[in-house]
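The structure appears below as structure tokens.
Apart from one protein chain that is not included, each protein chain of the complex appears where it belongs.
Chain naming follows the written order as A, B and C, and within any one chain the residues start at number 1.
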Amino acid sequence: MIGGGSDAFIGAIHRRAALMENQIELVCGCFSINPEISLSSGRSYYLPDNRIYSTWQEMIQAEASLPQGERMDFVTIVTPNRFHYAPAVAALEAGFDVVIDKPMTLTLDEALSLREKVYQTGRTLALTHVYSAYPAIKEARERIARGELGEVRRVFVEYSQGWLSERIELKGGNNAVWRNDPKQAGKGGCVGDIGTHAWHLTEYVTGAKVTEVCADLLRVVEGRVVDDDACAFLRYDAGFTGLLQASQVATGEENNIRLRVYGSKCGIEWWQQQPNTLYIKWPDRPTEEVRVGNGHAYLSDMARWNIRTPGGHPEGFIEAFANIYRNFAMTVRAKAAGEELQPEWLDFPTVEDGVRGLQFVETMVQAGYCAEQKWHKWVEK
Amino acid sequence: MIGGGSDAFIGAIHRRAALMENQIELVCGCFSINPEISLSSGRSYYLPDNRIYSTWQEMIQAEASLPQGERMDFVTIVTPNRFHYAPAVAALEAGFDVVIDKPMTLTLDEALSLREKVYQTGRTLALTHVYSAYPAIKEARERIARGELGEVRRVFVEYSQGWLSERIELKGGNNAVWRNDPKQAGKGGCVGDIGTHAWHLTEYVTGAKVTEVCADLLRVVEGRVVDDDACAFLRYDAGFTGLLQASQVATGEENNIRLRVYGSKCGIEWWQQQPNTLYIKWPDRPTEEVRVGNGHAYLSDMARWNIRTPGGHPEGFIEAFANIYRNFAMTVRAKAAGEELQPEWLDFPTVEDGVRGLQFVETMVQAGYCAEQKWHKWVEK
Amino acid sequence: MIGGGSDAFIGAIHRRAALMENQIELVCGCFSINPEISLSSGRSYYLPDNRIYSTWQEMIQAEASLPQGERMDFVTIVTPNRFHYAPAVAALEAGFDVVIDKPMTLTLDEALSLREKVYQTGRTLALTHVYSAYPAIKEARERIARGELGEVRRVFVEYSQGWLSERIELKGGNNAVWRNDPKQAGKGGCVGDIGTHAWHLTEYVTGAKVTEVCADLLRVVEGRVVDDDACAFLRYDAGFTGLLQASQVATGEENNIRLRVYGSKCGIEWWQQQPNTLYIKWPDRPTEEVRVGNGHAYLSDMARWNIRTPGGHPEGFIEAFANIYRNFAMTVRAKAAGEELQPEWLDFPTVEDGVRGLQFVETMVQAGYCAEQKWHKWVEK
Partner (left out) sequence: MIGGGSDAFIGAIHRRAALMENQIELVCGCFSINPEISLSSGRSYYLPDNRIYSTWQEMIQAEASLPQGERMDFVTIVTPNRFHYAPAVAALEAGFDVVIDKPMTLTLDEALSLREKVYQTGRTLALTHVYSAYPAIKEARERIARGELGEVRRVFVEYSQGWLSERIELKGGNNAVWRNDPKQAGKGGCVGDIGTHAWHLTEYVTGAKVTEVCADLLRVVEGRVVDDDACAFLRYDAGFTGLLQASQVATGEENNIRLRVYGSKCGIEWWQQQPNTLYIKWPDRPTEEVRVGNGHAYLSDMARWNIRTPGGHPEGFIEAFANIYRNFAMTVRAKAAGEELQPEWLDFPTVEDGVRGLQFVETMVQAGYCAEQKWHKWVEK
């Protein structure tokens, strides 16, 4: 693991998600840019000192020199965005598979280059777009794919948070500092941090790709360098349209993701904060509450593959994360063993999604600040 | 009452709303363009035959010739849009006050002309934008006005229905027939029928006015003449921005109106399908469920003026409607008696809102179909 | 109307409910035990002074002496419980039909005697158990009756309020004063005021009758004379059992009524505070949200008869009340005209429900305070 020291949020989630399924062990790490934090963190994770490294370069080199079976099997990169690309490339070159948090890289150029590296090395790269790993989303995707909604017509996705409603980046000591700095986080603020999740959810669930956007990017709180709110009309290659709404200044919101897809036959709705229900809305019969639970025979196999508990025993964010790690681990193990890959193991975001994610940010930033002519004055007459 | 025969939906709502508060009696009407339906409807409403009319022209003339105290006090117009303007003008000229369903007229020109007529006659005109008459919306408006949200930053409003997800206008015998015909309903389809409600709600609750839009109007279901889905980015004169989303092809939705306003201090949320709760979302303390109920001392006087029951005894759509009628009746009665008008009596939409409503439709239609250059291609690179 | 002065809560609800459907007009009343309040109330309801009475005795006598067609058609009694019996008897004897709030009388003896009087006079008496008049409850009853739940097995009903969590009866000037006085309200406190509603709901919806109870009546707040909390296990004649829970000291609750019925095939749930949804819970398919709305073809005719608006336009407490008045009015009118009575018109609580209500209170009070031997000590061993 690179990053994820005891002072970091997402690293701890990654560790729990990786360990939960008894498929993965934490064997080494460089947990911080600060060697002391890296050491103390590693010790608190019960690692021996010789597997705790001061730099990621050192780690990759040292691990690569260990005998097969003793060295790590793959690397998880949970550092700020600007420290994604270099360790990922180094790991791939040293023969390690990679798990990486989104956005995949700082820039689109890095993303394209990383994709090239994945192609060259033939290794596996997983990107942790966690929201598409919830079982209810798998169920939605299956139902859309098998035509239950009829022809898809409209997609609405929203991701609202309120944690940037004040300029907490000025206080320091939090994630907002680097996220509001384009050199560390990339061109997109809100659009990169959470807009990408929202966008990815729509492509994952419908299987279609965005082709055009009409966007509005805002710096709502005065003084902010990057966008803290972003919305867009979307056009998809499958012929339908959508609306994306992302905000980090929606005061009082926690992590409010809502996805709706309306087809010619029915509509579906999912809300991440109560993730175990998928609502199916019919024109002529009652709305159905499709519940996540491994006892529910009405669920698709793909949904059930991603469920651990019977209905009414709620699963959450960490379990969704664990689905990505479990699938990645099974894929990597099978590839190493030369075994046949099951389709459900391959169900995790890849370097392709990573490239599209950076393209999304680029597209939104280009579209969102220019095109003042898109605005139409109120007709006073 | 003009319109509202026994075959009509909204007329029955108007009658219940008008009668409920014991301020208004139904004394006469021309209930249908078909004299037989008008007569049978009027009889079923327990009216004597001599107060049931075959045409609205006849009604206004006959009633105007009755002695003061016997004739009707005001006219309610609940016909399809194209039959709003002429009877309204005639009623005003004959000295009657007017209640009219939205949109106020077929065209913006008619609206401007009707406004002129109201100015000339000095009579009272109420427009039934019912959703802003819910007590929770009154409470929201009061809280925003007194600064509880801080500076308003973002407004999100949505109005989703699914009843036009099929081309039911082809079957005939329903509201969709005239609503999908610009000659009968005006230029806007969805944008006129429900978009206006959504837009009005934002202006009512924030007290600000839209100045610019970036819109997308869609004819989602093939063959439709007017828009059946409309969305827009909005800019307001108070400096904040918003997002409006309206659809009549959201399959499986009933009458899904959701309003959110985010300020620098907190956010608020209201959902029309469960209208008796207003959520106040704070960054640093729990979300509060502000409940409508006349026993709740924490509510504003304006909210309480519009509430009939203690908390937990739900009020609904008809009561919201009745608030408009009650306020209108008290205003009209006080004006007639030369008494001082209380501010809470004047709290109903007027001819000014009607004009702005038609301007909104005009603006959206102009903005929504053109400006193809507002779209930005996906950056493939 | 007897009672319902401008200082009373439930009277205003009755008036709105009665007027809303354009079937009933308010023509006279004795609105208070205080003649001045009666007069000022009547004037504020736009009644002429000669139809505003100082005593109910005077009103019944005077109205009875008016010619048919001019006099009132029926009397609504909305006084405190101890003033129900005498005016009801007098009204029946004078040839008027009666609407009366629950509990029907102060004592069981009065109830039995009133029933006798109804039998003798052949007049119509309606009791306003409003909660069974909600359309979702009609739908539930129909579904149970047609066997959709299979064999009914368990009924759970709860009615929680918090308004008596302090001894507000000591402050005076509120309903709690007479409700906590057995001489004015009868033997039951909570059990009479709200327990009867909960019990009635179960009998209405299942069509079965309670035969035995094991009850616990509590005076939770010290110093209280009558029960402020009541719960019971119930046995019904149809062979199933139930659980009733009523409290007026559930601090922070408004008017929290929840009904559930579990059968061998499915379960249903209804919550009065969001009354327009009936949940149908299946063992092997998703929970269905059956929605109240006159456009929903899946609803029973009986439910639709009690609905005024399309789905998503919420109806509430006053509309439920209005269903009772509308049905009563149609019954009374048809009886007067010698017309055939439609089954849906007869769907309102009658004097029989009133007698059973007083029996319920009697049964609960007898069972709830004695039988200390029903308690079993914790097995320490």
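Points worth noting:
Basically, a residue touches a chain if its C-beta (ideal position, glycine included) is under 8 Å from a C-beta of that chain, and two chains touch if they have at least 3 such contacts.
Note that this is a predicted model, so its numbers are computed, not measured.
The chain that is not drawn here is touched, among residues C:Ser6, C:Thr55 or C:Ser165, by C:Ser165.
From the options C:Cys231, C:Leu278 or C:Leu299, the residue with contact to the unseen chain in the full assembly is C:Cys231.
By the touch rule set out above, subunit A reaches the unshown chain at residues 9, 12-13, 15-16, 19-22, 26, 45-46, 161, 163, 253-256, 272-276, 291, 293, 295, 308-319. Think of the hidden chain as still there; on subunit B it touches residues 280, 284-291, 297-298.
Residues of subunit C that touch the chain left out of view are 108, 112, 149, 153-154, 156, 162-163, 165-166, 209-216, 218, 220, 229, 231, 233, 235, 241, 243, 245, 247, 249-253, 260, 262-267, 280-283, 287, 359, 362-363, 366-367, 371, 373-381.
Heads up, the rule we're going with is that only the chains that are shown with their structure count from here on.
The two sequence copies subunit A and subunit C touch through a face in which the numbers common to both exceed half of the numbers used overall.
The angle of the rotation superposing subunit B on subunit C, based on CA atoms and rounded to the nearest 5, is 180 degrees.
Between subunit A and subunit C, the centres computed from C-alpha atoms are 54 Å apart.
Among the residues of subunit B, those in touch with two or more other chains are 163, 253.
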